[in-house]
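Excluded from the complex is one protein chain; the other protein chains are retained at their positions.
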Amino acid sequence: MEITDLTDRFGLLLVGLVAFAAVLMALYGIAELASRRNRSKLVAFIFLLPAVLFLAVGLVYPAIRTLFMSFYNKDGSEFIGLDNYHWALTDPSALQTLINTALWIIVVPLVSTALGLLYAVLIDGRRGERTYKALVFLPMGISFVGASIIWRFVYQYNGTGEQIGLLNQLLVWVGIEPVNWLNTFPINNFLLMVVLIWIEVGFATVVLSAALKGVPTEIIEAARIDGANSSQIFWNVTVPSIRSAIIVVAVTVFIATLKLFDIVRAMTRGEHKTDVLAHNMWDQALRLGNDGRGATMAVLLFALVIPVVIYQVYNVRRQQLEAR
Amino acid sequence: MSKTRRLAFLVAATSATALVAAACGAPEEDDDARGAVPDDATDCANYEEYGDLEGETVSIFGSIRDQEADEMTEAWSYFEECTGVTIEYEGSGELEADIKVRVDGGNAPDIALLPQPGLMANFADSLVPASDELTALAEEGWSEDWRGYGTVDGTFYAPPHSSNAKSFVWYSPSFFEDNGYEIPTTWDEMIDLSDQIAADGTMPWCVGFESGGATGWPGTDWIEDIVLREGTDVYDQWVDHEIPFNDPQIVSAFEKAGEILTNEDYIYGGTDTISSTPFQEAGWPILEDGCAMHRQASFYGAMWEGGIEVAEDGDVFAFRFPETNEGDNTMLVAGEFVAAFNDNEAIEATRQFLASSLYHNARLQTGPWSTANQGVDPASATTPINEFATEILTDPDVTVRFDGSDLMPGEVGASSFWTGMIQWVDGEKSAQEVADDIENSWPQ
Partner (left out) sequence: MSAKTSASEAPAKIGESRGERIRRMLSSRTASLVAVLIAVLWTIPTFGLFVNSFRPTDDIRATGWWKMFTEPSFTLETYNYVLYSTSQGGGLARNLINTVVITIPGVVIPVTFAVMAAYALSWIEFRGRNLLYISIFALQVVPLQMALIPLLSFFSRGLSIGGVTIMPAWELSGVQTIVQVWVAHTIFGLPLAIFLLHNFMRELPGDVMEAARIDGASHSQIFRKVALPLVTPALASIAIFQFLWVWNDFLVGRTFGGGLATQPLTAVLGDLAGTRGFGWTRLPAAAFIAIIVPLIVFLLLQRYFVRGLLAGSVKG
């Protein structure tokens, strides 16, 4: 590394930040003028302009392009109707990908939220709660690429020599034959899920633990006086009071799970029947050069999120009704 | 200070100390196999024909990384110095995907070192065909077989860069000598030798197919080696899908490979360890006489740990995978091709330079490498195994065929063929079932 490497980069950073500040000031100036003349629609336009512009170029256009591409062949030269969708729903390996994705989006949000809630309850008010929380929260700061390297030293299997993967060494210690985890279907799918769960539980714990502290003590005391036992209090008082926090956690983890790509990429490359939609889409479009199939997988992925979007629409409506 | 904060500071302090402690100067990187650039390659007079390219920049993209990339850039550093051109090299571990994103995104590199002719065919529309001068250079430098793999639909695009000899079997010369074993020259001799070694109490074969997400590829080489030795016609038809993948000839090639790969008396550690033994380390037991032979390409020479002598009279060396038919002289090969996505004077000059024997000679001497360029002296290779490989690759009498899995569509050559090999050696599926599966995955 040379000194110019440093000056080049930080120089660019400085120029970039200054330019951004200038743009921001210009926008704000125009908004100020419009506000004074009471033209609130113009203000809204200026406030939304940068975001909408960026989104249109970077997401809306690609989304539409993808939808069109899914009706075309490998290199986009020929319209083939629904053939790609037919492939996605009948080809055994494509079907396996869909089944795996379905498993992922059920198991990961469910387990992450449940474990997060359990852990949050267990450590609530315990001495050293912050440390407990921090330890489980740590993986959230680790990249998927980093996590995959970390977990390689857990799942690694060695056919002939000593084991360097922890999981297999544990088996050896108790006298069981080591297993080639990542090559063994179907357990390999669940082991990959463990990596994502490992990352997401911390998120669930922290949000739910904070929500738990918001549950009024009086309600719990009242329930206790009424003779409810711990599990009754938990299910009938605590859980309903933090219901919305639970839903937010589950939805956030659900979306993260659907978009998951890196862990599969880094650990199995989707081989041994471990492929999921977001990875297969990439694999089809970029590695295997089949734009049509890749796009189809992307459209299916989008379709899976529609229920969540509908739920959100319903939420917005409800809040507006409440606000009135 | 809260506990978390204390924890964070502790972590920060530890890592800062580690970083500072680690920063005791750039690491030393020395290796015996790293040679020097030959004199004629450092003489600017030899670069005059490329003209003055001062201020020009050429970007090159490839899958070569790490030390190998250093050696490569060193070999062209004098070209840069003498012509004034700047070459920006970038090595990627995800070449197929990265190159697709860049080409489709309008950001293609000037030159790409493509390891698969099949990949080149996908991008043929974006490639710049070879100029007459470059074609002439390629005709001088490479045999027709080789040039054929740089050609798409009759247009020549890309001369080869490095070349690997893949039909190699690694063995321990001293072990063979001590036990009076002869290097086999036919398949049958190899089986007889295996039986004898097994009878003498050593496992004849070490096999490992594990390679992360690409697990299974070392197995495809076995099948390719065997099919190739049935006849180049069959091989070409198979690769081009003129005969189906589950053709009886291919299934019988699987079964023939099975004489070794699924033979419990032959495989070190047992056949069930094949799919999980990393290919990089699979041959290592040869050194401890744990097994006698390991089939892997010439590049495996770089996978022996430091201090191990890779030479005909050393600790370990390789012999050619034996022929099936008397009088055949075949070699399975792989390598990269120098394809260009853009065109200007500097790019054209760089392409010509990379196809010249001046470059290939220099590269041969900057580190372990092998090439099929006719203009090089194999003896200047830095290691005996690369000398051996280069000798074979530059021998016009040897019939070469490119690694079939790199020529097949990605859905097969980089996916179902790999998976099939694993299922087959694991005993999950029979040769016929695997061949049927792979045939079904062939894109229509």
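When the chains are written out, they are named A and B in that same order, and each has its own residue count from 1.
What we mean here is this: a contact is a pair of C-beta atoms (placed from the backbone, for glycine too) under 8 Å apart; a residue touches a chain by one contact, two chains touch by 3 or more.
If you're wondering where the values come from, they're calculated on a predicted model, not measured in any experiment.
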item: Absent-chain contact - pick from B:80, B:104 or B:247; value: B:104
item: From A:94, A:191, A:253 or A:278, residue that would touch the chain that is not displayed; value: A:278
item: Hidden partner chain, touching residue among A:94, A:108, A:182 or A:211; value: A:211
item: Contact residue for the chain not shown (choose from B:38, B:91 or B:173); value: B:91
item: Contact footprint on subunit B, counting only the chain that is left out; value: 4-5, 7-8, 11-12, 15, 18-19, 21-27, 29, 57, 59, 63-70, 73, 88-94, 98, 101-102, 104-107, 211-212, 280-281, 299, 302-303, 305
item: For subunit A, residues in touch with the removed chain; value: 1, 5-6, 8-10, 12-13, 16-17, 20, 24, 27-28, 31-32, 34-36, 38, 40-41, 43-44, 47-48, 50-52, 54-55, 57-63, 65-66, 115, 118-119, 122-127, 129, 132-146, 149-154, 161-166, 169, 198, 201-202, 206-207, 210-211, 213-214, 217, 220, 230, 244-245, 247-249, 255, 258-259, 261-262, 266, 278, 281-282, 285-286, 294-295, 298, 301-302, 305, 309, 312-313, 315-316, 319-320, 323
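Here is the rule we go by: only the chains that are shown with their structure count from here on.
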item: Chain centre separation (subunit A, subunit B; CA means) in Å; value: 38
item: Touching residues (chain side subunit B, partner subunit A) in the complex; value: 2-4, 7, 96-97, 100-101, 122, 208, 210, 212-216, 268-269, 272-277, 285, 409-411, 414-415, 418-419, 422, 441, 443
item: Subunit A residues touching subunit B - in the complex, by the definition given at the top; value: 74, 93, 128, 130-131, 133-134, 157-160, 180, 183, 265, 267-272, 282, 285-290
